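As you look at this complex, bear in mind that one protein chain is not there, while each of the others sits in place.
We just call them A, B and C in the order they show up, numbering each chain from 1.
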């Protein structure tokens, strides 16, 4: 079944005519994703290798039945693109764009939440359901289809861990890079809930990093709400101090935001934490063999 | 059972120490309403004839268990008072204040709607459930308890029609003045839906007036969603043109906004419309006798 | 509050919406001077707070200052739908290639601002809505989130604007118009026509701008735009005294408290065969002085033959109203018959006060319907 993207996904790429949009849009299509439309204001009527381009997301949706949008536009235009996608009626958004201002994201998060639209990102690699659909920039060739759900705040680190899983012969249901910005559309808890409800997913790997308290919240959610086993990895054990959140931030979350604090919070809830990506993959393999 | 206000109502009056707030707050209490608190910034710790006054709605709610707020503050402070009440966790707001800017109300309406808080008003006489509670400025002595739900955009016209009903020996479940401003917290449809779900209410009188298209929407709602009979009255048949909505407004609603257009829309759905308040009350009496 | 074209255009200019250069004139001589300053052909436009100026001959093209002076003297003083023209706007004439329509309305039903745009401009927008509804592009703005650039783009693309330069200009105007709508707390901002000149420049050729009376307290610069002279003198007097008064064309003066009850009273007076002389709403409070002021306004209308006071007390207290009536009778020596019907808060005390005063021209009635009938009878008998 997988989560977020699958064979039912009908993708519109906002920014398809840009070089990144074209590269990844066509790559996603080559993987098998139904890339049905592109949007670039002023380029309506053109096409990108046969994919029709529209001036507005609304016209793309009404002409092609797109239900998912991938946003690959410059940071200064990303917020506008997200609002346009929401109002055009797509139900899932994958925002690849990096550098979206945090205050924009506060407003966007509230806006999305009120309308029940799921967004992954910004500043994220997207979502890949091996064998079904790839929306974003995840190199699909390193993953295979299987039962491990993978959710991560980091892009390339996700690939690394997915790669390690593949080396051990393990496949994935869906790989979700939620993005590492201070405010993202979907946080760990939201994606974990989707995995919990997904029949294909049997175990989950969560890849966190220093800063914020999303891993701590996820730990509580896993203990309280999840029946499926979760293995975690945290990056940033040797990060120098001062690169973590400031004082007031730590007060809010009741957490220091350090990798060690996150590891402790997870382990206190009985969640195993790998020390390296390699060990993390081995922990998953143990789970499956057990 | 009644709607909006009843014996469960625990009222905080925002603006209790002002002359209007004091007059109507004490009058509401004298009627039997549980007036548990007042709020006036800077006057926390005082009391108004035994009703404790707080600096913030939050402290009033946490100290007294208030669940309903009546707002009787000057127009320039009304929006702030509404937001404060919502955030303090009351579930019903009655805003008496007149002159709240329409743009403020657009934002407030969206804010309330997202949080599931019901507001009656602004610029309204409030809500009265005879024999149970009176929140607002409706002269309770002209109404008696009974089965007729009464909802109106106008204040004094509501009293007039309620008075006519009383003359005919008919009582009311709840009288709701929703206010006549361009955007109000609860429109006809929302209050009609509450009456439909109320066991005490057996028939409803809706009192509309020129402008907007809320009566037309109500007509569709009554036909489609209501099992209880509704009688309507519309004020403004002889209003001079130019006092109704402008051109662009008429395009939006697909209605001229005139009393005649509203009457036609209601009668087309089989809803009887009285020509005078007196006739309207007689139509209700006929319904009950039938 | 409705603004004149020239006031709306001044707001457009402040918000960065292109308008033609122009001057206001209140006399033919000023019009002449304005034309000289502007140079070249101009348009002389009657400034009135009503539509249909063009059909009424209130908009004229003129080539020379002399010509302008002549047109201005024709237009000034003209009556357009009951409005006397006291000001003309002299504006550089435009070479119009195309006429579009753009507006932002306060959509009461949807409780959101509504953007509307169509390439069918310069005509009645109701006609476009009726004849080519698909070509009138409509888009709501979320009041909490505000305007976003995609909305302006969507309007221009959906309306079929093909030229990229034109698209950009229009989208920018939509954004600025929204800023003006929010910044001025408008109920309506309409540009009809929004023109494209033969040089490809997009400009607002007219303006309809209505601002929210309730918001004027925080926009003193807009409040100052109110043209007190343009209002009916009685309406202006009433406004000054805090009473809502609308002049009608009959003999029965109507005074109620609350817009709904007052409207209903005007209706009932009509239904029982009378002709209301006015709509006069004491408003929510209604103290004795308010009653005196209202009676002062109503009795200045020489057509009035009788007065019907229909009061249902809520915040308004009937004893205060009675005191006001008695005070007015004492101060103004009103001879007209006054029918009074009091119910609601402190009604008994009010009735008692009136009864005790025992004035010959005061007639108490128990119901609204009877009060209306009596007032109509008395007007007919007067």
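As a convention for this text, a contact is a pair of C-beta atoms (placed from the backbone, for glycine too) under 8 Å apart; a residue touches a chain by one contact, two chains touch by 3 or more.
Predicted model only: the values in this text are computed from it and were never measured.
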item: Neighbouring displayed chains - absent chain, whole complex; value: A, B, C
item: Full-complex contact with the absent chain, from A:235, A:261 or A:285; value: A:235
item: Options A:12, A:88, A:119 or A:157, residue touching the unrepresented chain; value: A:157
item: Missing-partner contacts on chain B, residue numbers; value: 41-42, 44, 55-59, 79-81, 83-84, 87, 107, 111
item: Chain C, residues in touch with the chain not shown (by the definition above); value: 144-145
item: Missing-partner contacts on chain A, residue numbers; value: 20, 24, 75-76, 98-104, 106-107, 109-111, 125, 137-139, 142, 152-160, 163, 180-183, 207, 209-210, 212-214, 217, 233, 235-240, 242-243, 245-253, 259, 275-278
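One rule holds in what follows: only the chains that are shown with their structure count from here on.
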item: Overall pattern in which the protein chains touch one another (line/ring/star/complete/other); value: line
item: Maximum centroid distance from chain A, chain identifier (CA atoms); value: C
item: Mean-CA-position distance for chain B and chain A (Å); value: 47
item: Between chain A and chain C, centroid-to-centroid distance (C-alpha), Å; value: 54
item: Intercentroid distance (Cα basis), chain C paired with chain B, Å; value: 27
item: For chain A, residues that touch 2 or more chains besides their own; value: none
item: Interface hub residues of chain C, defined as touching at least two other chains; value: 142
